[in-house]
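The complex appears here without one of its protein chains, the remainder shown in place.
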Amino acid sequence: MKLPQEVYDIAEAIKSMTIRGAGKIARSTAEALKITAQKSTATRVEEFVDELTLAAKILYETRPTAVSLPNALRYIMIRCYSDYEKGASLEEIRNDVIKAADEFIRNSLEAVNKIAEFGSMRIENGDVVMTHCHSSTAIAVLKRAWDEGKRFTVISTETRPRFQGRITASILASYGIPVKMIVDSAARFFMQDVDKVIVGADAVAANGAVVNKIGTSMIALAAHEARVNFFVAAETCKFSPESMLGGLITIEFRDPTEVVDQAFLKENPGIEVLNPAFDVTPAAYIDIIFTEKGAIPPQAAILILREEYGWFTKAPLPDFLRGVRSVPLSHIS
Amino acid sequence: MKLPQEVYDIAEAIKSMTIRGAGKIARSTAEALKITAQKSTATRVEEFVDELTLAAKILYETRPTAVSLPNALRYIMIRCYSDYEKGASLEEIRNDVIKAADEFIRNSLEAVNKIAEFGSMRIENGDVVMTHCHSSTAIAVLKRAWDEGKRFTVISTETRPRFQGRITASILASYGIPVKMIVDSAARFFMQDVDKVIVGADAVAANGAVVNKIGTSMIALAAHEARVNFFVAAETCKFSPESMLGGLITIEFRDPTEVVDQAFLKENPGIEVLNPAFDVTPAAYIDIIFTEKGAIPPQAAILILREEYGWFTKAPLPDFLRGVRSVPLSHIS
Amino acid sequence: MKLPQEVYDIAEAIKSMTIRGAGKIARSTAEALKITAQKSTATRVEEFVDELTLAAKILYETRPTAVSLPNALRYIMIRCYSDYEKGASLEEIRNDVIKAADEFIRNSLEAVNKIAEFGSMRIENGDVVMTHCHSSTAIAVLKRAWDEGKRFTVISTETRPRFQGRITASILASYGIPVKMIVDSAARFFMQDVDKVIVGADAVAANGAVVNKIGTSMIALAAHEARVNFFVAAETCKFSPESMLGGLITIEFRDPTEVVDQAFLKENPGIEVLNPAFDVTPAAYIDIIFTEKGAIPPQAAILILREEYGWFTKAPLPDFLRGVRSVPLSHIS
Amino acid sequence: MKLPQEVYDIAEAIKSMTIRGAGKIARSTAEALKITAQKSTATRVEEFVDELTLAAKILYETRPTAVSLPNALRYIMIRCYSDYEKGASLEEIRNDVIKAADEFIRNSLEAVNKIAEFGSMRIENGDVVMTHCHSSTAIAVLKRAWDEGKRFTVISTETRPRFQGRITASILASYGIPVKMIVDSAARFFMQDVDKVIVGADAVAANGAVVNKIGTSMIALAAHEARVNFFVAAETCKFSPESMLGGLITIEFRDPTEVVDQAFLKENPGIEVLNPAFDVTPAAYIDIIFTEKGAIPPQAAILILREEYGWFTKAPLPDFLRGVRSVPLSHIS
Amino acid sequence: MKLPQEVYDIAEAIKSMTIRGAGKIARSTAEALKITAQKSTATRVEEFVDELTLAAKILYETRPTAVSLPNALRYIMIRCYSDYEKGASLEEIRNDVIKAADEFIRNSLEAVNKIAEFGSMRIENGDVVMTHCHSSTAIAVLKRAWDEGKRFTVISTETRPRFQGRITASILASYGIPVKMIVDSAARFFMQDVDKVIVGADAVAANGAVVNKIGTSMIALAAHEARVNFFVAAETCKFSPESMLGGLITIEFRDPTEVVDQAFLKENPGIEVLNPAFDVTPAAYIDIIFTEKGAIPPQAAILILREEYGWFTKAPLPDFLRGVRSVPLSHIS
Partner (left out) sequence: MKLPQEVYDIAEAIKSMTIRGAGKIARSTAEALKITAQKSTATRVEEFVDELTLAAKILYETRPTAVSLPNALRYIMIRCYSDYEKGASLEEIRNDVIKAADEFIRNSLEAVNKIAEFGSMRIENGDVVMTHCHSSTAIAVLKRAWDEGKRFTVISTETRPRFQGRITASILASYGIPVKMIVDSAARFFMQDVDKVIVGADAVAANGAVVNKIGTSMIALAAHEARVNFFVAAETCKFSPESMLGGLITIEFRDPTEVVDQAFLKENPGIEVLNPAFDVTPAAYIDIIFTEKGAIPPQAAILILREEYGWFTKAPLPDFLRGVRSVPLSHIS
């Protein structure tokens, strides 16, 4: 079975991280399925569905721990399999797959703008807003508020170990927004002066818990302690339907050399450096999640998931799209 | 009025940080007063007291924001002025000053051992103990427990911005203690696996609040959230009698270049880097403070202070030893 | 374009507060749209829709900060625009608009009864129930429980600055219910003896936060501290769909002379009197919101909103019905 | 009107507790309705509906305080009455009733397996899992995790007064799972070593509160204090639609002789023994409820209820199926 | 037995509230005992002690629910009875009584100044400070900080039912301090903008709980929720030694007509107006109590009490000075 060359190219680009960022990965994935459907020369329905399934599988395996990529696959393939189950014709399925792909891409492109629109309403003149790590969605919220003429200050953590907070600070400063930068562990020290916190998300679980850069949950805890609002900006393609099945979200442990250099490790064989990339912030510490569908309380994450995928248990999906990924080490708050 | 050369030498060594560490500074200060008393050729009581006062003032001004240094001065000078008020003879005062200095030095030398003895009782086989920054007193507790045959693991933060946690990790590993090192903001991620936390202190306030390396209060908060015991190891010379008068403890803001390099600052003139050295952990998050006098709840800090200095308002002290230092920016939790 | 005279009359009556109370305003609004549809002499569909839109706009502008009024407009106009989009005939749209208006009015009339029925189940013999301010819905709950033969006591705050609590106390006492009245700040003093608290609402946000008379959030906090159930009685027409878009609910600051008299203000030019009418109680302090649809946890507010208006972003509505109102000063808990 | 003998037999078996367990009771109830529909010789629609209603009533009255039994009745009878309202034919109704009964039974049979599948994903190697009382659903979760090769330890309370925890411990031990058994009030003592708690449920309320064996809420509180995850395993037939109407769930007070023997009561006439069978755990202390539909946060209980029964107020049901049962003594947390 | 006329005059003036305010009452009481001692013509020791005891009793009975008055009596009479027990001569006792009275008066006069000195250190430029009711000690703290050049804003509640907050606001405004005044129940609404709260005290219990104007504990709770420091300014003569014996502090219920007028009461016979004058703020919500002895954590209240009166159980005092007053209705937090 031969798929269009574009599918292999997109898969390769995702694998090599030429295509990156949750949104871009998801849209390219949808694009690849669309091309598969458009260019298919299959003559039987079964053949057509098999081609799409193969394409989905190839794409799925490029980054098995991502969240947005399988969500793109599911969004489109659920339509494909449902049509098939109902006995639709090849052309009907082809049209529905192309339509679903277009819809997904359009929604994804609009999502950040919508989130910026909703989130910026919560930024007020005189605010001190804290942020952590580098989230283009959270930045979009702040930029929109600034462009609307609101005047506020941002406190950005440096975000160890990879200092993504410096990037955030530089971008915000380039817009003219006054930025103060601090070490991560100074977040509670400055919390008394903070009016609200806004961060992005790597994944949102069915119970409203948010997976984001390591340290996020400590800042959320300190905000909660001081009765400071804690906001998350997250497109719905970050919501994890597997978590509806009880699946834990894998927390990746990255290379120790992000934290110390090789020399240090050699000199100190008795020291093990643990470098988890993310932590989990429980729903109880989150006031609002801004999605492109609206501003929701974290407990409503399951409502979004159910609307997008139905009760996930019943969706007509192959195992690899419904299976919960293996969990080498994981934490849920 | 001419003081012995040793006084000027010690003052210089403290100023230039040749002598450093809260304990060493305090003992050298006591030593200097003792030498002043021993070598004084004064013939009148007033003259003798003036010499000691001068020595105290010179020593005081070397590091006006330290806590242990003025405590050493107060410990000894309270005896001096009390004797004087009661009309004691020059020889009586001299003897009392020398005796007080010896006593202070002896107590100080024993203090870390005593704290190690008390604190190590709380370390148990199989424990996972978290620590933050570099405290020789906290390390002494862990070493003693290890030497007693207890087997446990330590999680050490790296402690931005100056990475003192790496020193702690190296020292502990050199004793054979298994150490895991993490970035500061991963403390909550690992807290579920932690049995107890132990840190040192830069200062202890009359209401039991503990001033320590930036980030300490966030770890204490996360420990409190997870019902994990939080211990502080602090000699009583770190207790601040000024705080009994309502004085805030100054939080030093250190140079931005500890956090980023000069190039970053030049490229990003819109970013202000704030670098507070310490934060304040409220008493409610601290289970025990180990002192050389015993294991006390933080609320008993005032009991220690009252015993060492009486009600500070009534102690016969010159203004510079009782005055509360100016407070450019400060936080109390 | 000429609308029936009744529409102008109703608009005027709402503006001049001859018609008032969230329920009455909403029902009159629905009535006005119904009359517009019934009396329209339009011959083209576009003309008919324009007339209804004009009527909606006139009504909307009478009290732009109310919640129930635009909700009535949306309930009906969403049907109108949806029909139009689908290419329905003029008569079809007219029928649907009239039907929607009737439905809305009927639901609204039944709402308080339903809430009384649901809420009264939670009142038990021997209860001490606290209430704050004057809510006819909360009173309906208490009256129904009393009429069912349950015997309980009510503690009513006086509710500064306008003493609406006195009205509540008088009404309840007129039913024979034993009432104790206290100053607002005595709520925590008596909370130990309270079994449950019930209040009304001015608005309910998408995240379950409840906007109600100033002081409500303090009573909710004290109830939460003492593990006392806190109930809100609120018709769904009080639920704010704008808050799904991130919009803050405006907190009105009323005239200082409600708090002090003119003489005081003149004698004390250095004193500024701030008189916010409402505060915001976070969902975490609310156990149940009684609505005419059922007893819901506050986090389910978004479920109600989505069912009534779909995802508000996609509803076919003109801007003035979807726009978020300007926010001169606002607080969200 | 004569019903098939099987209906009377099933009703009798439920009453005498020959048939017991929430799941079995519910499935037998569905079976009885199915048989009624199959064997009915009614010739008019009204007659047919009356027969089914009579069967429902007889079944309902066997155990008026159960939750799963009326839920089975409602699941099926809602279809029956809806069909009737729409003017369906006798055969159409018969088919729908049989189909609904089959569906309910199939769902119920699959439910525990699904819950075991979802819940077991949250059990990890090395875990210490606490449980309370005897829940076959919670046991199914643990068994599945064990069968998947995960190795963990269970702490089981003895569960006074009837020692059901001993049964749980015996069953788990028979699978080879290491079990430690403790008295109920030792739960907090051991909580520091616990990784997660899992319990069953007798009923789940619309606000996410869970009714379960007395003592559950204390364990949940202790878990919450120590930031330990608290899981509930509950089929959706345990969810209480009456609670959407504000109804309190009755807490049964059982015989004192479960707690002390008759001799004690006679010797101590001044002592009243109170023996509530259940308590109520508030949603705030529950992380996840595992249902056969997925892993949900407790606040999503209302979403499940609404999907199964619509807004309960509008369901076409006779009073005895919608009425809220009398509440002799009740508590809601 | 005839006492000097001044004693009767002072007693009368206290009773009629010509002399009022905790400090003034206490100092007048000491003065009266001093005069009794000075003018006594007793020739036998027993006679002298009896005269003093009589004076103490007359003074005690003027305001049996005050705290500072019996404290003044105890401070002086403990010396009297101790001397007597030790067999001191009449002149020795007379001298000691006069000395103790002078000491007490001097301490009392200095106390407010000392508290202002300590407390003002905690006021910083830019602060927003909330206060409640009218406390001359709290005002002294604010005035001192203002006079030292610090620039801050005060939010003063109106303090129902007697509006003492208006007096506070007027006084502060007369010093040039910017004041905002709010209704009591708006305290939480504004708490987000508050940096610290300072109030006075009517009494301080042995466990650190503070009795103050009704509403204080609600503000303390809201400050605690928002991690805002809560300070109390209280002379040690407000500390209650009876509470060391387990005695509850009586909460006075004042006349309903402070809350509503007579007309309202007549029109509404079914309404009972409850008007407690004070409430009790638990130690856990108080950060610091400023006393003339220093800034103490509330848990150190017992340390102050023990130093002033020894373990109260052993103090040589007549019953009326040690007895715990009857407690018609009382609350302890």
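Quick notes on this structure:
Just so it is clear, A, B, C, D and E label the chains in written order, and each chain counts residues from 1 on its own.
Keep this in mind: a contact is a pair of C-beta atoms (placed from the backbone, for glycine too) under 8 Å apart; a residue touches a chain by one contact, two chains touch by 3 or more.
All values derive from a computational prediction rather than experimental measurement.
Interface note for the absent chain: among B:Y84, B:F264 or B:F290, the touching residue is B:F290. If you put the hidden chain back, the residue from B:F48, B:F104 or B:F118 that touches it is B:F118.
Of the options D:A13, D:A42 or D:V260, the residue whose C-beta touches the omitted chain is D:V260. As for the chain not pictured, it touches chain E at residues 206-208, 243-248, 282-284, 299, 301-303, 306, 311-313, 324, 327, 330, 332-333. On the side of chain D, the interface with the absent chain consists of residues 157-161, 166, 169-170, 173-174, 176-190, 192, 214-215, 217-219, 221-222, 225, 251, 259-260, 264, 267-276, 279, 331, using the contact rule stated above. One chain of the complex is left out; on chain C, the residues touching it are 191-192, 195, 225-227.
The definition used in the following text is that only the chains that are shown with their structure count from here on.
Interface repeat of A-C: among A-E, B-E or B-D, the matching pair is B-E, sharing over half of the residue-numbered contact pairs.
Shared residue numbers account for over half of those found at the interface formed by chain C and chain E, and the copies are therefore classed as meeting with the same residues. Here A-D and A-B are compared, and the pair linked by more C-beta contacts is A-B. Note: centroid distance chain C to chain D, computed from Cα atoms, is 36 Å. Between chain A and chain B, the centres computed from C-alpha atoms are 45 Å apart. Touching two or more other chains at once are residues 284, 299, 303 of chain C.
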